[in-house]
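The complex is shown incomplete by one protein chain, all other protein chains being positioned as in the whole.
Chains here go by letter, A and B, matching the order in which they are written, and residues are numbered from 1 within each.
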């Protein structure tokens, strides 16, 4: 019985590994991405004022990962355009979501059950994208784990990582926030996936590729659905994060580091003194701007805190 | 008689196709580009405060297209620097336009008749640049129409498309506006040219290359001169644009899309609701910032409207 179960799982993972993303899963990815763009503040206005900018923005949402990883590997950023079928498909979906008479397509796709299915399918494509990035990096830089992780991450979460420049296309500029400063859930989960697949690729993990694909895919799909259904935004890594954060990154408390009394002994060329006070003012202004907060409560990492407060946005932003 | 006329035109087009841009037409391009930079607000001040930044900015005006298309094809952006003669020529012109004693050069070149001739010659180089971009893309990506169009457009209108970053060199940052959000006339005409030459390159157009070159060149030169002489800014595509805009991009009116009453039925996970109100506020702020306006009059597309109000700037900006 147990053996049968394992056999079944093995077959299942093989089946999943041979699953083709085109066209259905890709379409789901395009639909969810374009809807996420449409739900950005001001996006609808841009779609009326300049359809071209709106189209370009949508393409960055759909193919941002390919563009970013292309740039990082010095491959032509226009490469995604060569796949006419995908671009055509994405463009049709972009048109239907933004300009369909009566807003039919958007309204239908926004119905929870359908949106749930589409988001689930989109998450599946994440596995393929991350794996694709890792493999591509592996073929170029045999033994560099870091590059594999970077490219896998870029390929899987590109849309989020280049959001600053995607917003610039729409005339929006929010320098005070980016995915590195406050990672959204999708970016986090993609980073973890990139690490796992990179380790597997370098045979540091006692897994076979298709098994890892099954486990990772199931995890992200289930987790995504849970978050959409419960509307809860407690990242599954909250506790781990805060633990790591407290262990590693609180060596010298910001207060100690920022108070002149403590700093005095370090000041020799007087430069530190000069900057320390602007530093404090800068912070406070930054806090107001980016809505971050100094980790006063020692219990939870700031990322986690932000995660909670912004997950609803993030879900949309980089879904 | 008619036959003779055709023969003459054919000879003419052959002659044009064999015309060399170097040195006279290139020089005209450099002069007009550097003058356009000099007429940007704050440019003169920068030329006094930091000649290096001013020179770099001028080079971006002169070679922006080559740099942008290079980046898009993953070719070295420094490549234009390898053509020492062109760079030297452009640098001399930059120096004369900005620092010539008594401002002689600028004053002479700014005299309407001369400026008219120079602008006409500059427009001629546009044909060569667009065609060069299309051919370069064709040699790399045989059958990808989109890439040909993108590269041709980038090569021909690069200076305008990277204007945000060119301004950054001079310490100016205007995120609320870019060439995709509100296309200037030169950018539009270049895009059309890129489409035409890409279609011709893929044999979708029943034209021979040199004939298309003649037609396109004559059109842009004549149109440019008309706009400079009459000072009028009515784009020749105004009517077509508004027609296309009304047909394609008003499926769901912005008002319908932005009013909660209509949106309500779509709201399931409540996310749309959250963003819809910031959306409206964002717009209004964006409108104030970018000086755009929601297309209230159903008769004309917003691009066209902006075109009119800003053509005097645009002409200078990306000429």
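Note that contacts are C-beta pairs under 8 Å (C-beta built on N, C-alpha and C of every residue); 3 or more make two chains touch, one makes a residue touch a chain.
What you are looking at is a predicted structure, and each value in this text was computed from that prediction instead of being measured.
*Asks:* Out of B:16, B:89 or B:172, which residue would touch the omitted chain in the full complex?
*Replies:* B:172
*Asks:* With respect to the chain omitted from the figure, which of B:21, B:87 or B:192 is a touching residue?
*Replies:* B:87
*Asks:* Which listed residue, A:82, A:177 or A:225, touches the chain dropped from view?
*Replies:* With A:82, A:177 or A:225 as choices, the missing chain is touched by A:177.
*Asks:* Which residue among B:25, B:61 or B:106 touches the omitted chain?
*Replies:* The single option touching the absent chain is B:106.
*Asks:* What residues on subunit A make contact with the chain left out of this view?
*Replies:* 71-74, 140-141, 144-147, 150-151, 164, 173, 175-178, 180-183, 245, 248-252, 254, 256-258, 262, 265-272, 274-275, 278-279, 281-283, 286-287, 289-290, 292, 294-295, 302-303
*Asks:* Which residue numbers on subunit B touch the omitted chain?
*Replies:* Touching the chain left out of view, subunit B contributes residues 39-53, 56, 70, 74-78, 81-82, 84, 87, 95, 99-103, 106-107, 110-112, 115, 168-173, 228, 231, 312, 315-316.
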